[in-house]
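A protein chain is absent from this complex, but the other protein chains hold their places.
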Amino acid sequence: MRDRWEWVLIKHSGRNGFRGMVVAALLLVFCSTGIAADTLELSNHRGKVVVLDFWASWCVPCRRSFPWMNTMQEKYGDDGLVIIAVNVDNATADAAAFLQEYPAKFEIFYDSDHQLVRDYAIEAMPSSFLIGRDGNVIDNHLGFKFAKTDEYEAAIVAALGK
Amino acid sequence: MKKLIAVGLLALCAGCSSMGVEPWDRDVLAKAEMQLTTDALEAATDDHIYFSKEASSGGRGFGGGGCGCN
Partner (left out) sequence: MSKNTNQKSISATLATATCALLGGTIAAPVDAQEEPAWDFNTSLLYYGEDNDRVQDASISMLARRTFYDDRALTMGLTIDALTGATPNGGIKQNTPQTFTRPSGNDVFTTPANTLPLDDTFRDTRVAVNASWQQPLGRLYTFNVGASASKEYDYLHLGANAKISRDFNKRNTTVSAGLAFAADSIDPEGGAPTPLTPMLDVDDLSNRLGEQDKDIVDLVFGVTQVISRNLVVQANYSFSDSSGYLNDPFKIVAVVDGVTGDVIPRTPPSGDVGPSHEYIFESRPDTRTKHSLYGQAKYYMAGKVLDASYRYMTDDWDIDSHTVDLRYRWPINDKHYLEPHLRFYTQTTADFYRVGVVDGDPLPSHATHDYRLGEFDAITAGLKYGWETRNGNEMSVRLEVYQQRGSIPADRLIGNQVGLVQYPDLDAVIFQYSYRFGR
């Protein structure tokens, strides 16, 4: 099976040579015009269990999922869980307003050029991918249902345990 | 007549499989003003008025469209 995160990394290697000191100046440009930082570095989290959750400000079930994901991050962060919520809004300002109402205690990545959603072939909003410590996708679920949160949590625990 | 309509609707469905948008592109469709029935109360009021004054009634109204979430 192809190593998923490596494939994502290769797809996303963008321009070379941005230095840290230029980053600060460009942040404003990225944030206000919605050009996302173009690399999601899943390789950083190798050895940890990653939940990659795709959300949008207009997605109603996403509002329910954020408090739950906060709980999961707090509960299992020390055990090696990293939640990365990928935002697909066209304008990051919409995502910002959502985050004001539903603050996130986990990492947010902005995929406003919609490259990541295509790579993961998202079929529903929200979509969540459970990626194991070895970087392989273990599971994914379409939508967020309160009735299934025990199931989602059990899958995370199993992935952490392995 | 009924068979023709049923076939027509089925044909419409078959042709539908290639149309649409990706799940992440439903921001506009998720807006309240883009729902097929924006104001249920106004729609019900109008239906009642026209049912009382004309010989036709109903015809409208189901789900679909919207954010397509869950």
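Letters A and B name the chains as they come in the text, with residue numbers starting at 1 for each one.
The working rule: contacts are C-beta pairs under 8 Å (C-beta built on N, C-alpha and C of every residue); 3 or more make two chains touch, one makes a residue touch a chain.
What you see is a predicted model, and the numbers here were worked out from it, not measured in a lab.
K.L.:
With the full complex in mind, choose from A:Phe98, A:Phe129 or A:Tyr152 the residue touching the hidden chain.
P.N.:
The missing chain is touched by A:Phe98.
K.L.:
Spell out, residue by residue, where the missing chain touches chain B.
P.N.:
Its contact residues with the unshown chain are 1-2, 5-6, 9, 12-13, 16-17, 19-23, 25-36, 38-42, 44-45, 48-50, 53-65, 67-68, 70.
K.L.:
Extract the touching residues of chain A with respect to the undisplayed chain.
P.N.:
9, 13-14, 16-20, 23, 26-28, 30-32, 37-41, 43-44, 57-61, 63-64, 91-101, 104, 107-110, 123-124, 142-143, 145-147
We take it that only the chains that are shown with their structure count from here on.
K.L.:
Under the touch definition given earlier, write down the residues of chain A that touch chain B in their complex.
P.N.:
Going by the criterion above, the answer is residues 54, 56-62, 88-90, 94, 114, 117-118, 122-127, 142-145.
K.L.:
Quick check on the complex: what are the chain B residues that touch chain A?
P.N.:
For chain B paired with chain A, touching residues are 22-27, 30-31, 67-70.
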